[in-house]
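FYI, not all chains are in this one, though none of them got moved.
We just call them A and B in the order they show up, numbering each chain from 1.
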């Protein structure tokens, strides 16, 4: 089974092993390719020392050598705007634009076609950068990360820029973490390890699955407990949103890339919290034809007590996407 | 995030001016040193002045003021830096309870990104 949706892996997924130097950059690329994914995404400042400074020609040669060797394509680079990089000084728009352009140069040099724009980037700054992105044929994608959703007020302001400019080089990058019908178990369990009341945790999980608005759950929990850790469990429901996957439909042609967030891939190759089958069905039906890049992020919630196996988690996520009809 | 790996006990040792420990940045990407808002070391329950902590990274040493103003040099992900802590008075050889708090200024986070680690380490 195949479709127009292509599969990629963000090397962010292997951060545990990369952090601990159990895997180097080539190992990450090789592991991604071994899943059958054809695209590579990176957080430049994670994978490439010195980023967003332009990498050396030697590095660039090696990079494209790896792309050839492992038969993968550079897909997306994730950028940040460190507005308060300098203590006590908040960047002017001009400073932010200059930082942004440097990420475009960086991405362009390594062959990426998409830049993941960090969610706090203002619409004005993006509008100023669009011509530069067009010149470098880089599509900018504002990441639609929970608790935002693609129809949020903030995203509507970005949508307005897309509409007004009519550019083909600015769109959305939904992060599938915005479709958590259940609360991620790895997060809840870690909070219980840190002292949260298991009964309250159970209540919060149930309310979330019922679709109760997080503010109501937080209010209820505030009447059950005055402990910060219990309130933190309640707030999981605010940060791990679920919205109807149909919310993507009016924006399908504006989606330039997708983050295939996963926190816990089960042995049967489903994600514990996110009904990928439902989201992917909407994407397929309405003709999304870009990449979904696996973005495993469970490590931070389990590393305190478990051995992290990012490679296996990514493999399962890619297998799931394949099962759902994505990629070759 | 990465609290477990923040303290690198193998690098701990006494120095002329106090002691050193190894440390990793508790974050999923590298940052410029200027974005490391706080490095706070606690030894056997005593919080040591942040101005007494220097960081050795990429072959250079930065005191607090130098670190705050360093916009280029970076603490990359997973890289082990040495924290040199000036401490007068006697420091008995052997096991100590070490606390490490690192607070990062991350532009897209509305709240400070504070990570805290604690472990018993041998300082000889």
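Everything below uses one rule, namely that contacts are C-beta pairs under 8 Å (C-beta built on N, C-alpha and C of every residue); 3 or more make two chains touch, one makes a residue touch a chain.
Keep in mind that what you see is a predicted model, and the values were worked out from it rather than measured.
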item	value
Copies present in the complete complex, per labelled chain	A x2, B x2
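Everything below uses one rule, namely that only the chains that are shown with their structure count from here on.
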item	value
Residue numbers on subunit B that touch subunit A, as the complex places them	1-5, 24, 28-32, 34-35, 37, 68, 71, 74, 76-78, 105-108
Of all residues in subunit A, those that touch subunit B in their complex	12, 15, 18-21, 43, 45-46, 49-51, 80-87, 118-120, 300, 303-304
